[in-house]
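What follows is a set of notes on a single structure, which appears directly below.
Only a single protein chain was left out; the remaining protein chains are all shown in position.
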């Protein structure tokens, strides 16, 4: 089944929450945000560890298209469940600042992807680590081992740089980039995204999420409040997915001027969106939420001792929390709805969620 | 409407999740746990700050009926959103140990209730703070100011001691104790509870929750996946409830032998149950989760340098997470379903959730 | 020995660190900050729990003398060791905002002092908790039970309000307020304070600390790098102090425009100043650091969606860290140096640190 026949949640009439999506209903509705993917699909049949088959990739989220190293944005991370290998988190929490593209990839591949981002930043900023600060790559991961040869760590420096350099406003969903080999709720998952526009009373700001869901057991999926059951066939493989129970990465972007403390408050709401799709965040799930504001560009080198910052009033945050919940929930559905069936290692079949039955839900 | 006509969620056919409830479907299904309430209802009409009307109370949860000061239990707290005045949290996190009954009351009343628990523990343990350690009272709160004269701090030492001393296995729900004046999703709320039995494969342990929901805006309530809309009348007061947007306290108990780190992992899942009832955890919401294990009684005075502890295997935790989510969600529904209409200060009416319409949901 | 014969560290030639103190060498060198004490000394002889003897008190630190409830300041708390009953911390961390005077008192007295601050704020702000937000009292404590009848909780509402209302720029040190009954390193302790002026290159900002040290075992005291040994007599009571090993409260103030995240970074350095006086932060020590900036007054009610904030550049923070370390260390020494011998319950003698021997150190 080609992705052309797949539809986003909203296209089949599912409307999550009450807020209005942005133009693209994507994280890139936040002005400046771009997303790039490198997708690696190669080989088939029996798993030969370190060789293949390859069903993996890498996704880059750029808060803006300038030089992030020179013009970082305000950001944070919230760890829902820390069973994951994400890197760059300590410095992000200490300084509240993102100075590299955010990368998502396969679990065992985080080291090489971190190194690739370092390489990228050194090329772009020749004094990095010499007369100037070291960049802080942020790399998150999910385990795509149900379909992919994870031991191979097939994502290499050129793939990472390609994802960064080809990032654009149109966000591809489904089995691309980091989403290539992912599974959620027993079905093929991938990349999903969604956005919401706050009311004029709340400044008309945009909140967008991008997710890589690799979580949830077969039978747990909830679609807009309704537990999804495959009517056409018995569930035969309740533990489909990785041995450790999956993970989910959520990236939240906004153009509202929020401090890192305020972004932290937003990030902590994503778990509600995740939970509404059925997950209880299992023991082995590495669930991480990275959030940033494009409006709070961080201090640059000037003579002044201080920076002037604009900050949203605290009491206005509740609708932003709602937007995080709605976009996270809808982005997860989009990741499932847009993913297509993919066969991987040992002929494991990552079956796409049956669209026909989804339509019946509405 | 008397509470006799109210029904728990399960009594009208609503079944949250897939696990089986315990005998009472209450936190007290965890052996040893008892709950006591003191309910204060007095006066009516116009608010005279500091005088009344009084619509408040206090609820005590005792992990066991022995001397907690001498035989503490393992516990923890997770702060979902820290806009609240709960006390005793720093020591609870440092030591992973609960040595006092857990109390819940009205926001501005936490100081007096803390002092009352101190008084109680001194009476029971005459050397407390002299030749022996100081007790660490744990008191959480929600803001019952829509119906109650909060400035009056009407809960006093005898009320607290009464709640502790009259704690029993049968848990009253609805407008009692700390739940007396609470509102959630625009309707009258109160005390709610629920429990789940883990499968024999997971040891047959019990997980129970007790909640005091005072959160959620009118129109946001979700009942088992379905957004609740009052068919009979227009929503006229979307901001019913406190000026700050409410709060929720969740207490989770289990008889499984869990460390404080493991209990922390359980506690962090309660937000999913909260979110599934419609809340996005608003800015002004103080959402705290206190969790304890009755099986992990803490070290006592012996000659030995070490204590021997039994601890559940980490990889078995996922079903416990599910149980926390299910019991939290169901306990919130029970709090709403069992609460009855109550008129309070300035003739504010805390209207009970219409049961007839709830029945239509099923 | 009267306090007239006691001298501050600097008066006997001890110079901690390299920065220059402010005019008063006190937390109140930070413009606007005032400190008030109520000291309670009554009775003598045998401890009659609940009656006396009384050797306790309460100290109020006001970030400014306006209405904090209406004009809160940016603040934070860092918990070095959470064996303590401090209240108000969750909301302080969530919002990064202090809207009440900061109070310090005796361990078992925190509930009543919290209630007294609530009472004070209600009187000053009649709509608090009704049509407006609830105030968030911040109360920290140390255990003065070596000299004081702790079970009596002798600090009551009038004492708290007196400390707040009589707060002034001149900070009394030694056996006053919360320091009245405290012991540190086996000697009589009390209130201590110190300040530092940052260089013009760093904006000439002020950092001040106020401490209530009740920590450290006899024999552990280090004075400016030199371990202090009482030459005149054998140590006979190594465990003098409370059964649990004491505590220390540090309050850090600055007029630099710092965010709550930046203040958190300052607060985390106080432990170095504590450690340099000899403490290893024992198991039973409740060591809390509260920090605030008078320059970052928080948002007020206007029509605008945003607040404009000035924030110090991150890379300038290191000298502030040094100032926190220096002022904390010196304030602890001042607390010991300014305290006078006091006899308390059961004729326990809290002996002042012998000044003559201290002079020999230099």
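Chains here go by letter, A, B and C, matching the order in which they are written, and residues are numbered from 1 within each.
Please note the rule applied: contacts are C-beta pairs under 8 Å (C-beta built on N, C-alpha and C of every residue); 3 or more make two chains touch, one makes a residue touch a chain.
Worth saying up front: this structure is predicted, and the values here are computed from it rather than measured.
Novice: Quick one: which of B:44, B:157, B:311 or B:343 touches the chain that's been left out?
Specialist: The missing chain is touched by B:311.
Novice: Among A:45, A:66 or A:126, which one touches the chain that has been omitted from the display?
Specialist: Answer from the full complex: A:126 touches the omitted chain.
Novice: If the hidden chain were put back, which of A:28, A:59, A:74 or A:118 would touch it?
Specialist: A:118
Novice: One chain is left out of this view; which of A:37, A:143, A:159 or A:309 touches it in the full complex?
Specialist: Result: among the candidates, A:143 touches the missing chain.
Novice: If you put the missing chain back, which residues of chain A would it touch?
Specialist: Residue positions of chain A that touch the missing chain: 47, 49-50, 79, 81-91, 93-95, 107-108, 110-118, 122, 126, 128-134, 136-137, 143, 145, 150-151, 153, 243-244, 284, 286, 288.
Novice: Please output the residues of chain B touching the missing chain, sorted low to high.
Specialist: 94-97, 202-203, 257, 259-261, 265, 299, 304-314, 316
Novice: List every residue of chain C that touches the chain not included in the displayed model.
Specialist: Residues 80-81, 222, 224-227, 245, 265, 268-269, 271-276, 279-284, 314-318, 321-322, 324-325 of chain C touch the chain that is not shown.
To be clear about the criterion, only the chains that are shown with their structure count from here on.
Novice: Could you please state the distance in Å, as a whole number, between where the Cα atoms of chain A are centred and where those of chain B are centred?
Specialist: Those two chain centres are 34 Å apart.
Novice: Can you check how far apart chain A and chain C are, centre to centre, with Cα atoms defining each centre and the answer in Å?
Specialist: Going by mean C-alpha positions, chain A sits 45 Å from chain C.
Novice: Considering chain B alone, which of its residues make contact with at least two other chains?
Specialist: In chain B, residues 81, 284 touch at least two other chains, as defined above.
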